[in-house]
Every structure is written in structure tokens, then in C-alpha cells.
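One protein chain is absent from this view; the other protein chains keep their places.
Up next, subunit A:
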Amino acid sequence: MKLHIVIVEPDVTRARLVIDSLQPLGHQVTVISEASGLARRVCDIAPDIVLIDMSNPSRDILEEMALASGPMERPVAFFVDRTDRDLTLQAIEAGVSAYVVDGLQPERVATVMDAAIARFQMFRRMRTELETTRRALEERKLIDRAKGILMKARGLNEEEAYALLRKAAMDQGRKVAEVASALVTAAGLLS
């Protein structure tokens, strides 16, 4: 049976990743990228399962929808399937939570979740790498500016300026980027 899956995800790249892993399984996937009117749109679409990032504050809106469909009658629409501890733990670690909108067999949720979890993890790795690269770039820019300040103020060449920064960092037990940052800030105050 083909499932209709809704992904609540403002990040296009991430949504794309999850779609790519779910469509080959033969499911129909719809992405909702805006938080406003979320409950109404999910209601209109009436999907079998909703996937949402745990770090999305709108998760509470889906929680309410789940309760509205009868909290005492059946375990609809709650956090993954609580009978499967491993799957739930994996989902939490990967940062994905699921809301089953209709009563759905646990086995069917499991396949969808496996695919989604793998993709969420992959995205997180990508993001971490991107963040690391970005930070490295920023640090290099900062160090370059600090070197420039030292070269001008002390009449040093580039190599000497860097050596001075590195020595200061080693003496103080700090990172070169931190010393550079302090120097740039101080220079900003003095100029």
C-alpha cells in the first residue's frame, strides 16, 4: 500500500533528502515548509504519517492534533511507536519524530522511519561539516586581520606577525583564533 507522507521541514535541502529516500519506496510525499496554519494543512491533506524535526517548535501543534483524535481510544499520532524502544531511541538521536495520523501498522511505520532516520543523520553530518568549514573560514579571516594589525603596528612581516600570535596563544594556553579575536576587538576600541 502506498502511504501519503507529510514532511514538516522549512529547510529545502533537508526536505529533498528525506523525499529522495521515501519516494523510491513508492510513497507519496508532501512537504509543508511553513509553521502558520500547520494544523489546518495537515488536516486537509490527511496523511498517514507526518515526519517532523524534533528541533521544530511546531511539534507541539501536531501533538495537539494527535490528542484531538481521541487520547483515550487509540494510540494515534504520537511519538513514533512507543512499543518499539529501539526505533524510538534511534529517532530521538537522529532528531526526527513521527506522528501517525491514521491508525497505521507498526511495521509500516518502521520502514518509513528507517529511511527517514538515515536521511536525517546524513543531513546532520552535512550540517556539522558545513559548520566546521564555515568556522575555519571565519577564523582564518580573523587571524588575517590580526596579522595585518600587528604588521602595521610593529613593522613585522607576515610570518613574524603570525609567529607572535602563535606565541601569545601558547603562553596563554588559548587558541590562535581567540588571541586574534581579542586583538581585533581591542584594536577596534583604540582606533
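Observations, loosely collected:
What we mean here is this: a residue touches a chain if its C-beta (ideal position, glycine included) is under 8 Å from a C-beta of that chain, and two chains touch if they have at least 3 such contacts; residues count from 1.
Note that in this section contacts and distances are computed from a predicted model.
This complex has a chain not shown, and the name its UniProt record holds, of "NitT/TauT family transport system ATP-binding protein", "2-oxoacid:acceptor oxidoreductase subunit alpha", "ABC transporter permease" or "Cytochrome c oxidase subunit 1", is "NitT/TauT family transport system ATP-binding protein". Listed residues A:D11, A:E64, A:E129 or A:E158: the one in touch with the omitted chain is A:E64. Looking at subunit A, the residues touching the absent chain are 35-37, 39, 54-64, 66-67, 71-72, 75, 77-79, 82, 88-89, 92, 97.
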